[in-house]
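For this depiction, one protein chain was excluded, whereas all remaining protein chains were kept in their positions.
Labels run A and B following the written order; every chain starts at residue 1.
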Amino acid sequence: MQDILFYIFAYLALQFGFLVVANPFSRNPVTSAMFLVLTIASLAGLFVLLHAFFLAAVQVLVYAGAVMVLFLFVIMLLDLRAEERERLRTFEVVAGLISAGAILFIFLATLVHSPPGIQQSPTAEGGTIALGRLLFSHYLLPFEIVSVLLLVAMVGVVLLSKKNLK
Amino acid sequence: MNIALLSHEWLVLLLGLGLLLADLWLPPAARRKLGYVAALGVAAILLYSILFVRLPAGGVEYAFGRMYILDSLALFFKRFFLLAALAVLLMSVEFAAEIQSGLTEYYALTLFALAGMLFACSANDFTLLFVSLELITISFYILTSFQRARTLSLEAGVKYLIIGALSTSFTVFGIALVYGTSGKLNFQDLAAVAPQLIGNKLFLFGLLWVMVGLGFKIAAFPFQIWAPDVYQGAPSPTTAFLAIGSKAAGFALVLRVLFTAVPAITAQWSHLLIVISAVTILYGNLCALPQRNVKRLLGYSSIAHAGYMLLGVAALSAAGQSAILYYLSGYLFTVLAAFTVICLVMRHAEGEDISRLAGLNQRSPLLAAAMALAMVSLAGVPPMAGFFGKFLLFKAALAQGATQHGYYWLVGIAILGVVISLYYYFGVIRAIYWPGNAPDPSPIPVSRPILLSIYACVAGMFFLGLYPNPVVTLTSKAASALQAETAAIHATATLPKAPRAAWTRSLLGPASAAPSRP
Partner (left out) sequence: MNVGLGHYLVVSALLFALGLFGVIARRNLLVIYMSLELMLNAANLALVAFSRFTNNLDGQILVFFVITVAAAEVSVGLALIVALYRKRRSAHVEDLTAMKL
């Protein structure tokens, strides 16, 4: 059962991911954004299969919820109708195919050459309690730094999107 | 755990927050002066650091379950970053008229980027490395695009954003592979298991990608493409901070990862490091030749300098690491002097063409001399800091030449690079002293704090060039921290596992020691 679910979610993630970057029917950023939401939701499904329950929830809430809404909001705000003229240039598509293909090939070859050895059966459970304990004990310092980082981002966004410059 | 260990970081963060709050009650006219407050604060922290912060007897202390490390290397970099930020803040006050809105935020963001650098040089764990790097990078996205009225500045910001986010993805994927194959995120835990992973291709692949991410930070070939555009488009004080702070933070992390976490693997990468160093030197110097924009020229030159410093990494020796630190110190004074002059001369001008420096000698002999000396130092001509730094780097590389002839080639290419660079550096000097007609013959007013900063930079350049011994002692002591920690790991195969459990328990009680749900 779990294996079937893995294949379903993995297929969906890859299919939607493909439609984000190379949709043969539409170059519209809105379609890309909608498919990215679906990719992220499929990934959340994979997270659940990996027993990372907290992260699956965060993935849906923060990524699919907040981040992607921001994306869609900006796309609507910019009124990109004139932007649909996007045409792909052969050179860049070929360059993209070559570099992405090369990295994929090297990675898969590496994976075959030295598969990660796992001895014991997986038991790690990514529940809220376990993650919370770890986050507020061992990882307290990065957690605090991230709070500064969010402040920086907030200040930056206000500055960059203020309408009048005074 | 001793909270005073992190005093540099807390103080800088408090200063930044204080500035943001002070902005609420100050009239707009007074905001420019807040830059002096920030600079004074940083100077006070620097003074405190030099007078009161001492390392414990063992020379190294950890905090937060060995995630944060304070050793002589970290302390060296902390003072280095504080000094750089001090000069950059003084420069920003001069630049204030060019920033339409959010002047206080500009100072505060500079301080937050500084805090990120202070954390980065103490990172002993991939989590802290990632978070502190991102704090630096995101602050710089905003600082780069601060002049929203200038298209150049915005474009530079967007380019930096895309390339920066790309390098972040590579870093995260690399960390994932390193973590997945070794099970460790802590550098010293990793060092204990790394020798068994030399044959594991997946591990090496992950490590390589972490290096790709750091390569973007230091602008090494082939990850340098963002540097010239961002250097040109960003406001001048930001460019100065990017050239000195961001690059030095990158090198601090490269040194930590390569020589603390995986020294055995680094030893096998000498070929790769030699090639990257050589290509970076050639690329930077050759591309700088046709440049007419001074900031863009310095952008390419900064790529070349990253190449020279990589020579010290490639040397794989304590002498090489110490030479990098020495070179960075010289580079600090030189680059700050150059950008201070650029900032003063070109703040009202559209475009920073070299011709705008024409007649600078008549307008302000002091600025002309400072700029000329900075160029001489960058080129590596004898009495200045740049010469002695290059000398140390080349010496360290040549000392390894007996084991591998690639080092002779590398030094040969580096010398060729120095010769090429003479051409464009002296092009700048010629523009300053050529008795042509200046575009704007009015004298340039120089305020007292900035005068002090220029004198200090020039003094630093001469001091490091003529009287290197004290700083050499300092840098070799800082670099020895890397060796000492590596030696300690190899001497004791079993690492002290206690700290994490012990301090976790003290915080949360005994139940918390188990990582998973009961």
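Some notes on this structure:
Heads up, the rule we're going with is that a contact is a pair of C-beta atoms (placed from the backbone, for glycine too) under 8 Å apart; a residue touches a chain by one contact, two chains touch by 3 or more.
Remember, it's a predicted structure, so these values are computed and weren't measured experimentally.
Only one of B:Leu26, B:Ala96 or B:Val158 touches the chain withheld from this view, namely B:Val158. The chain not shown here is touched by just one of B:Val53, B:Ala96, B:Ala176 or B:Ala484, and that residue is B:Ala176. For chain A, the residues touching the absent chain in the complete assembly are 2-3, 6-7, 10, 13-14, 17-18, 20-22, 27, 29, 32-33, 36, 39-40, 43, 46-47, 50-52, 54-55, 58-59, 62-63, 66-67, 70-71, 74-75, 77-78, 80, 83, 86-89, 92-93, 95-97, 99-101, 103-104, 107-108, 111, 115-116, 118, 120, 122-124, 126, 130-131, 134-135, 139, 142-143, 146, 149-150, 152-154, 156-157, 160-161.
Chain B meets the missing chain through residues 126-127, 130-131, 134, 138, 141-142, 145, 148, 151-152, 154-159, 161-162, 165-166, 168-169, 172-173, 175-177, 179-180, 183, 185, 228-229, 232-233, 287, 290, 296, 515-516.
Quick note on the criterion: only the chains that are shown with their structure count from here on.
If each chain is reduced to the centroid of its CA atoms, chain A and chain B end up 30 Å from each other.
Contact residues of chain A toward chain B in the complex are 106-107, 110-111, 113-116, 123-125, 127, 129-130, 133-134, 136-142, 145-146, 148-149, 151-153, 155-156, 159-160, 162, 165-166. Listed in rising order, the residues of chain B touching chain A in the complex are 13, 20, 63-65, 67-68, 100-102, 105, 108-109, 112, 115-116, 119, 127-128, 130-132, 134-135, 138-139, 141-142, 145-146, 148-149, 180-181, 199-203, 205, 500, 504, 507-508, 512, 515-517.
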